[in-house]
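Missing here is one protein chain; the remaining ones are kept as they sit in the complex.
By letter and in written order, the chains are A, B and C; residue numbering begins at 1 in each of them.
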Amino acid sequence: MSVFTLEAFLAILGLLLLIVEAFAPQISRRTIAAVSLGGTALALVLFLTVASHAPDSLPSFCTPWMRLDSLALFYKGFFLVTTLVVLWLTSECASYLGKYTLEGRLNELYSLPLIVCAAMMWMAAAQDLVTVFVALELVTVSFYVLVAFARKSNLALEAGVKYLILGALSTGVLVFGIAWIYGATGTLSFDGIAKALTAADLNKSPVLLGAAFLLAGLGFKVAAAPFQSWVPDVYQGAPIPVTTFLSVGSKAAGFVVLTRTVDALTVEHSVVGPEVKGLLLILGALTVLLGSLPAMFQQSVKRLLGYSSISHAGYLLLALACVGSTRSGMNASGIVAFYLATYLPMTVLSFLVLALLRVQGSGEDIRDFRGLAKRNPFLAFIMTLSLASLAGLPLTAGFMGKLFVFVGLVDQAYWGALVCAAIGAAAGFYYYFRAIVSMYSPEASAQEPIKLAMPTRVIASALAAAIIILGLYPKPLQQILSQPPEVAAKAAH
Amino acid sequence: MSPLEIVILLPLLAALAVGFGAPVRVFSVGSALINLGLVVGLVLNFSATGADKSGYAYASARTVLENPAISFAVGADGVSLILTLLTVLVAFAAVWQISAEKPVIYHIAAQLITAGAMGAFLCTDVFFLYAFHELALIPTLLMIALHGHGDEEHRRAVAWKTTVYLGAGSLVLLAGLAWMVLEYSGGQKLTFDLTALKAQAAASPLPVEKQASIAFVLLLGFGTLVSLFPLHSWAAPAYASAPTPIAMLHSGVLKKFGLYGLFRVALPLLPQGFQQPWVHQALLFMLLGNILIMGLVTIHQKRLDDVLANSSVMHMGYIFLALAAGTEVALRGAVLLMFAHGVCIALLFSLAGRLRSQLGTLELAKLGGLGSHAPAFTVLFAFGAFASIGLPGLANFAGEVMVFIGSFQSFGAGSFGPLQWAVVLALWGVVMSAVYMLRAYRAIFQGSAQAGLFMTDPAISQRLPLIVLAAVLLVAGCCPWLLLGLMKTDLATVVETASSAVQEAAKAAPAASH
Amino acid sequence: MPPLLFYLFALITLGFGLNVVIARNPVTSALSLAVSFVGLAALFLSLDAYFIGTLQVLVYAGAVMVLFLFIIMLMDIKAEVLGGRANLSAMVAGVLVAAILAVQIATVSGRLSQSEATLQTAPLQLSEAAKSWEARGKQNLPTISRDLKAGNLPDAKLMGETLFSKYAFHLQMVGLLLLVGTVGVVALSKRDKEASPS
Partner (left out) sequence: MITLNHYLIVSGILFSLGLAGVISRRNILIIFMCLEMMLSAANLALVAFSRFNVTQGLPDYTAQALVFFTITVAAAEVAVGLAIIVALFRTKQSVEVEAVTKLHG
């Protein structure tokens, strides 16, 4: 069996669930949740066995535009894990989400993520811009539906419209960028682009125009600077599982494509290499600042996490700009992947706590966190851990991620970006710390204790353990990511 | 598994267990007691065997990352063992005296601070050394913000001031450490391992000016954490308003991390840095600020907690004096003084906390006459106060004398330079200590008590840890060689490199002036 | 295509495009956009992209714009009231950004190596293409090579060949996308049964 079959399985499972929903409405929500969760879990287990045995098997018809290198495999696994936790989060939130959806239906929230996951997994292996575009749009259109899904809430609808307008704008910008890259290089495949860019007589400016539009369009998906303004609003309005999916899955999907694009654009002897790196540095530094500084003034934790997600996108962009740095034992794409791997557990955990509070009927403001330590010390503990990790305190996963970014920046002597990153980190300490203080504050906003189901405890503990393990023992993950991507690719040929 | 790892992990596990609802006193106090026993055992065993070739006893390393090279490496030499002993002593006393009605978070915070301090003292990897200190810092700040004394507004303000100072200090420190690591790794892969860095420093020392610049950045970073003079203003209000166990642990133990870092990281790796005239003179200026200005400030305090907090800031000046001198005698004296100061300030804060909880005030003007009501309390306080002044026979005396003598006879023997002048001025600090401590003692214990402000002696069980601390002061004061003997070799090499560097510089100086 | 026709259609595209942006009434905007798209389709035809040109008319000018008109009528949207300070600044910003962008693109496009190429200097070589198609052996589609030999560009056939051989999988993905879109539309626009029928 190949990885490709798994993706097809997920997409078909999603389709089946959609059909079941249309023709057999009497089937309960619980069953559908169980099927989608079970299907994803099964896919994850199968993926792990397949990936360790025969990673290079792809059907011949997709070899022209798809390739399974180590990076693609890593991201495929990443997307599977993300989808699994998002589906689980959906089932956690079901009781309160049902109030905001039409007739309490949630089925699309269980079936669409499966399709999105398949699309993201295809995107991870994509080798040309056509594949990237189609997969990306499949993800985006699904997200239009998901964001606006709880449409009885005005906030969700507004978030849906915002996401729609900016998403469509970014699509336009992206296609325009692709057109110009194609016009300048005459090809749509990443390999072809990289090859064309090394020709000494190539005129820079058309490539640069295309690259700028392309990066801006992809920047929307990862919540980067010119398009960052949608993030807090959409995060606040969308249902919590969807926000989590956006914050982790959509961002990672954007970064796979960005990694491939930047790798192609900054290939050795590329005529536009330095300019693209400069552009990434400026965008990254700007994103860090535009994420961190407004975050200091937020009252809603959901918005706070939105801004924090922007600033993390900034660090990731800065990491991407360190192409060619090997001081940290990984190349830029490895650093980005590592950072995302640390970002997954901490973001999911913080959204989980938010969701559990919502289920209890509490609000999403910082002051609603007051006295959480008394209501449920376990929740307070994992929230502290994930916020500390988001802030980048030593001994947590977040610090390791930031460490690699900083090492890369120092290695390339990008001092200006380093200063911006440091400012962002310092601001981060302030606003995450504020949320932590609130949790341990003796004056409680509500007194009744929060009870947790056993599975919730287990999964939350697993994620918390992931934060600590990645913070204390990152060596294995680094080793996976430091293999040059060509190794797996060569095996495929 | 190295015993040191167990010592570091135990408080962490205790904090976790208590956090998830295990019986508080059993786990928290129990782990503190076990740790105390373990560390005493380690110390005894160390004096019997000594360190191995690498200079560390009980060393072990677990690789966390190959590149950049980071490993969870632990190892103990005399200096770190003495500070570990201090940590477990103070932690035991601090945890013991948390009363039963306090929230669980007191115990969690105390255990986390203990674990952090222990990790910081015992790790031989710069990364973990820094990381463990952060682990200890955060509960400190949280506890001041949440459970500090005073009204909410005041508490918040103090908490933020402390957070800003210590946060900024940590960032400067991180930058300095990162700079140093980068410079020493040259073009090769980065390493955070202290032993590897030391080898690098010995093989290819950095240019003197660069050493001085890094040393200065580290001095600012570590200095903020120890409340070095112009960066000290967070310390007094923070200690005055921190909950008692936190004040004991931070002023007694965690603050020593800054000094320890300078001794353990900065001195061996940048031996010439601190002897560069501009760094040296800046350091002298700052430490005299600590001793003289803070001494005067302390004399003018009206409340016991302010007196103790400011005196704690002031006493740090002596240790910086040893750093500026850089002789072996002064440095060993400074380590002894760190230990002594930690024990005596923890004792004093603990007693002050008891006073506050029983009488509701610490205004010196309102107190008085307690000596006749609470004799045991008075005796314990007298131990702390007299140790703090530097009375012979108590621990601080030996340390201070060694610092002063060692500094006075520093390298440029025969010439009466700025350092010698600094020693002369610093001696006045002892006088000032005597003035404010004796005044405070008199105000509290002698005279007549005001109506309603009576207190009785604590119960025997409550006295126990305090008696232990007082006994330690006495033993270390009478037999300082017990501790000094632990660090026969570890500071000698540091001083050797530094002194040869200074002598070269001294040789070069007249040559340049001609 | 003679230059005159090019200019005519370019003018139609851009002129009605401008009208979309400045018209106050949404119905006017929608109709202008439809006309602009027809002009654009003509430009596609002039580039030998017959299939795409047809698609542009069918999908965009036909389906999409009808959908827009339908929604505008359904919602009975009034013309936008102009004025207000915020609106003015947005307009100035819009015009400025657009002008800068247009100038930038025009400058850059002059720097392309091919920018001076015309349809005559970059001609299609159908007979050579026919030969290379025949050389493909089994994968040769006789109907395409026959058309090519006869000197006609079998645009739709070539398009179909590309879509169903190289991009067959992408076509499935787009099908999935359309299905997701359909489901989404149903989920998002179904009337709430619990709500009052106002």
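The rule we apply is simple: a contact is a pair of C-beta atoms (placed from the backbone, for glycine too) under 8 Å apart; a residue touches a chain by one contact, two chains touch by 3 or more.
Since the model is a prediction, treat every value here as computed from it, not as a measurement.
In the full complex, the chain left out of view touches A, C.
When the full complex is taken into account, the listed residue touching the unshown chain is A:Leu169, out of A:Leu16, A:Ala41 or A:Leu169.
In the complete assembly, the contact with the undisplayed chain comes from A:Trp180, out of A:Phe4, A:Phe47, A:Phe78 or A:Trp180. Hidden from this view is one chain, which touches subunit C at 1, 3, 6, 10, 13-14, 17-18, 20-21, 26, 29-30, 33, 36-37, 40, 43-44, 46-49, 51-52, 55-56, 59-60, 63-64, 67-68, 71-72, 74-75, 77, 80, 87, 90-91, 93-95, 97-99, 101-102, 105-106, 109-110, 112, 114-120, 122-129, 132, 153, 158-159, 161-163, 166-167, 170, 174, 177-178, 180-182, 184-185, 188-189. Mapped onto subunit A, the interface with the missing chain covers residues 129-130, 133-134, 137, 140-141, 144-145, 148, 151, 154-155, 157-162, 164-165, 168-169, 171-173, 175-176, 178-180, 182-183, 186, 188, 232-233, 236-237, 298-300, 303.
Methods note: only the chains that are shown with their structure count from here on.
Averaged Cα coordinates give subunit B a centre that lies 72 Å from the centre of subunit C. Chain geometry summary: the mean Cα position of subunit A and that of subunit B are 44 Å apart. Chain contact summary for the complex, subunit A toward subunit B: residues 327-329, 373, 377-378, 381, 388, 393-395, 399, 403, 406-407, 410, 422, 425-426, 429, 433, 436-437, 440-442, 472-475, 478-479.
Note for the complex: subunit C touches subunit A at residues 104-105, 107-109, 111-113, 166-170, 173-174, 176-177, 179-181, 183-184, 187-188, 190, 192-194.
By the touch criterion given at the top, residues 19-21, 63-68, 72, 103-105, 127, 130-132, 134-135, 138, 141-142, 145-147, 163, 167-168, 171, 175, 178, 182, 189-190 of subunit B touch subunit A in their complex.
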